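As you look at this complex, bear in mind that one protein chain is not there, while each of the others sits in place.
This part shows chain A:
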């Protein structure tokens, strides 16, 4: 394998909270290959969102480096699309205008913009709602719109921060399947944060299990189940075994005592 798409080298993030600083990330290293789908799962406070924000360029690490295509991340960039848990659609723009937002910023000519927006709106199945305002959409539809919006600027990496966390269980399962379908048509490198073990196993090539205090990688578990994945896969014994392994890694973490000062 050549240079990894994403390379995180001993990244640290320390927040100065009162006298004792809070160590959100205490030296995390992780490589993600091109077109790989990696999920990151862990208890709250393990720094998984911080790690994603550092890769997105929305936060700066206090130590170490995050590399994308071998170049250090210094800020947000159109080659990295981000999908937020709160959807973050612009409520005053229609679905189409939301999807076109990034292309307008990049000064893509109008005709091409239209065409590409149309393509991605169709890809996430929102063609009937292209001219609707976000307030008329359900949570699942909003997130599909956000996915189309991220895809439309043609990023090589998608960073997804608990995108389905606010949705009901049924919608979540449906969106997981749709996301994999979209991903199979439009391959990207994906880093997907979740606190749902099932979701982590169902989507990923690899599940990164993180632990808290200090935020660190506890274990990396390969998911060698073939794509496309469907409902049967979710009910298979192989899936069950992997889920149990991940579950165990997440919920029976040994506590590391932080060094006393």
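FYI, contacts are C-beta pairs under 8 Å (C-beta built on N, C-alpha and C of every residue); 3 or more make two chains touch, one makes a residue touch a chain; residues count from 1.
Simple rule for what comes next: contacts and distances are computed from a predicted model.
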Hidden chain of the complex, named as in its UniProt record, picked from "Dihydroorotase", "Ferrous iron transport protein A", "Heptaprenyl diphosphate synthase" or "ABC transporter permease": "ABC transporter permease"
Chain not shown: contacting residue from A:21, A:72, A:91 or A:228: A:91
Residue touching the undisplayed chain, where the options are A:45, A:64, A:77 or A:125: A:77
Among A:106, A:169, A:220 or A:241, the residue in touch with the chain that has been omitted: A:106
Hidden-chain contact residue, picked from the options A:56, A:179 or A:209: A:56
Residues in chain A touching the chain absent from view: 56-58, 75-78, 80-82, 84, 86, 88-93, 101-102, 105-106, 133-135, 149-150, 153
